[in-house]
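Only one protein chain is missing; all other protein chains are in place.
Labels for the chains are A, B and C, by order of writing; each one numbers its residues from 1.
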Amino acid sequence: MKPTAFAGLGAMGFPMAAHLARQGQTLVWNRTAATAEAHAAQYGTQAQQSLEGLARADLIVTCLPTSQEVWEVMRVLGPHLQPGTVWLDCTSGHPSSAREQAEWLRQYGADFLDAPVSGGTAGASAGTLTVMVGGDPAVLERVQPRLAFAQKVVHVGEEGAGFSVKAINNTLLAANLWAAGEGLAALALAGVDLGAALEVINASSGRSNATENLIPQRVLTREFPATFALGLLTKDIGIGLDLAQSGKAATPLLAQVGGLFRAATTVTGPQQDHTAALKLIEQLNGVQLGTQAPSLGTEGPKQA
Amino acid sequence: MKPTAFAGLGAMGFPMAAHLARQGQTLVWNRTAATAEAHAAQYGTQAQQSLEGLARADLIVTCLPTSQEVWEVMRVLGPHLQPGTVWLDCTSGHPSSAREQAEWLRQYGADFLDAPVSGGTAGASAGTLTVMVGGDPAVLERVQPRLAFAQKVVHVGEEGAGFSVKAINNTLLAANLWAAGEGLAALALAGVDLGAALEVINASSGRSNATENLIPQRVLTREFPATFALGLLTKDIGIGLDLAQSGKAATPLLAQVGGLFRAATTVTGPQQDHTAALKLIEQLNGVQLGTQAPSLGTEGPKQA
Amino acid sequence: MKPTAFAGLGAMGFPMAAHLARQGQTLVWNRTAATAEAHAAQYGTQAQQSLEGLARADLIVTCLPTSQEVWEVMRVLGPHLQPGTVWLDCTSGHPSSAREQAEWLRQYGADFLDAPVSGGTAGASAGTLTVMVGGDPAVLERVQPRLAFAQKVVHVGEEGAGFSVKAINNTLLAANLWAAGEGLAALALAGVDLGAALEVINASSGRSNATENLIPQRVLTREFPATFALGLLTKDIGIGLDLAQSGKAATPLLAQVGGLFRAATTVTGPQQDHTAALKLIEQLNGVQLGTQAPSLGTEGPKQA
Partner (left out) sequence: MKPTAFAGLGAMGFPMAAHLARQGQTLVWNRTAATAEAHAAQYGTQAQQSLEGLARADLIVTCLPTSQEVWEVMRVLGPHLQPGTVWLDCTSGHPSSAREQAEWLRQYGADFLDAPVSGGTAGASAGTLTVMVGGDPAVLERVQPRLAFAQKVVHVGEEGAGFSVKAINNTLLAANLWAAGEGLAALALAGVDLGAALEVINASSGRSNATENLIPQRVLTREFPATFALGLLTKDIGIGLDLAQSGKAATPLLAQVGGLFRAATTVTGPQQDHTAALKLIEQLNGVQLGTQAPSLGTEGPKQA
């Protein structure tokens, strides 16, 4: 069996590539070469100095910040690929790039799958990511057994469909988060205990990942741990809105969400955790959600 | 022990009162008297012809469409109450009404708790409702053991806080539902399989009660079972926005949600299930979410 | 002829009452009595120490901050009115108050007209205000010749219609102003000269009172003269949204405007000029509209 290659050893890619190494020869590349060497030392992978070194693999996995960086890698590596190679891109990329990149790779006999992941850094470490894949299902079937970082792989449609679903998922995350932030601000201004309110909401119909996890763990605690940057989420909403525009979809609510997250990014800073968007809601309402005081109980956050 | 009284034997109240009957004498009243008699025959409660007949209870539970109907009942029954009676209102009422009604009852020596419930008709039947309570916590402590329809009782703040949390919960339900509807419309127009998309979203950060339950069960199936009327949800959003306005909260996103649900109610009809709001999204996008055709697979919904 | 009475000698009322004095005996009252005495000294009106002193007039004109203050005056003065008196309220009031106040005055044989004005302090001084009137047109016809502060009097409907039109006018002002602010922020970030852009827009289809007058005169100059307070405009938008809600109107765009102006009021302060709402847009975009530097040209503002 030919080796698998992995390019982009960031917070997600580093542990993902480690899972690949458990089942066969794995070549790794990173813009900062030292990271690739550290990965090789730790997991027995083979660090490549140059992108061309990845070309002897028949499965290339990329995990980069945006489709722009994927293009940069692809323009160097693509002409060296062997016919039959599969390029599986785990970046949260742009559907229109997926179509263009698939087209571009076809001239070298290679197949492209857009395959963004969800599950965060915790899921990457545990090898329990969900992968949403766009492209030829027969190609996916061929490489799916080798995706050792995944717990669930779902084929969602043609080229670009994976990126589309990822962008909409993240746009919904943003919408649910912002809506909850506004609702909690209204409750706080009315003197309602937010911990109690969330306990009720999470047992009721208004619950979401934002109310169940993000706000109790990151906002009410005032920790805002920067595991997913606000600037990247705002970029993803932009992809979601591009998707809507190109399909002539009418999404007035999601469009407003995009404007509000852009504002939050400008005011709060793109490097902050995405949940720090709620700091803008706090500012617009003259109220703070939660408190810095540590929770004394054992049942989770009760701050108001 | 004095009896408990229950007024308002609707889709929620009927099974709730049945749970009360399991633990002691229960008086029931309904605008349509035959319903009260049917309840008595089925559960051994005592049907009252007149509201005054409820006055010998020391715990009055009401479950009516809006605070308006509660006022109508209270103006008749209130003057007959014994000092020390507790009035626990499970209506999805208005916070400002809660304060006025508590004030009004005080002249008769009675206490008011606003105590709306969540869990739907299924939770009412099973006796597993969540109750969110505003008012004096000492009063709640006294009556809490008698709330046999509840699995979870949470004190959320002063008078009106229960209604406030309920209104915000329902507003978040509406926001999450509409956002998901827009996102799925954009995906459908891009040719993405919606069943697969929801499978991924529900394993990812964008999930909510809307994506996990409401849309797969009610929208993609085209069933839209009318268990919670669109007109009532739109009324609840109005309460949520009133709460925001009176507290000078800035909630631009929830405000847009209110406008969109009002439009959906006008176009689709107030008696439709609340999830039928997405029929307006379908119309605005020229696309249908899901299909009546049964899914052939075994892995859950795959409609697009 | 009986005298005319005027209550509420604020920035608008003071010059309005002066116009009344030109055509007959005028009684004036103000919460701060010294203001009424100053008015009497300056314009030959008769200052009244007590509200009851206004009761011998057969036309009562009020011009107060909100319907709340009108109620306070009316509860004192109403019982002393002579049958046939007309109460013309120039406050930017609430349509539901208009209906209740008309009903309440009817017991004393008096008629109510809601009659808010537009034209600002400049129009009040010049006697060129526009008055929009709700109520019985026959009653209006009787008093219209005495409204010396008005250039244009328009009957717009039944009781409350005057307040309704005023609230919607001001909501449109807010919407047009905010939209223009966002559009100019986008142009500024793209490096476009804002003075030139406004020159073009004001010769084109996107023009409004906001682009023609408010933004060039108040925002680009950085003067923000406080002639109409942001807090009062936000109050008026609230009345407009109440009107929409009570009529079951779907106004998602105006609803968002309400949320954004509430935020601007919280962040910028209610006493600032209403155009200072655009300071929040500047903050959300990290850009300033206009410059403090004086324009050197003679063709109007050219700041970017």
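Everything that follows uses one rule, which is that a contact is a pair of C-beta atoms (placed from the backbone, for glycine too) under 8 Å apart; a residue touches a chain by one contact, two chains touch by 3 or more.
The model shown is predicted, which means the values in this text are computed figures rather than measured ones.
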{"item": "Given C:T251, C:T265 or C:Q288, the one touching the chain that is not displayed", "value": "C:T251"}
{"item": "Identified contact with the non-displayed chain, of C:T211, C:T268 or C:Q288", "value": "C:T211"}
{"item": "Touch residues of chain B, complete complex, unshown partner", "value": "252, 256, 263, 266-267, 283-286"}
{"item": "Residues in chain A touching the chain absent from view", "value": "238, 241, 245, 248-256, 258-260, 262-263, 265-266"}
{"item": "Residues of chain C in contact with the chain not shown", "value": "95, 118-120, 130, 132, 152, 154-158, 160-161, 164-165, 168-173, 175-176, 178-180, 182-187, 189-193, 196-197, 199-201, 203-211, 240, 243-244, 246-254, 256-257, 260, 281, 284-285"}
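Methods note: only the chains that are shown with their structure count from here on.
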{"item": "Distance between chain centroids, defined by C-alpha means - chain A, chain C (Å)", "value": "50"}
{"item": "Centroid spacing, where centroids are CA-atom means, of chain A and chain B in whole angstrom", "value": "35"}
{"item": "Averaged-CA centre spacing for the pair chain C and chain B, given as whole angstrom", "value": "40"}
{"item": "For chain B, residues that touch 2 or more chains besides their own", "value": "248-254, 256, 260"}
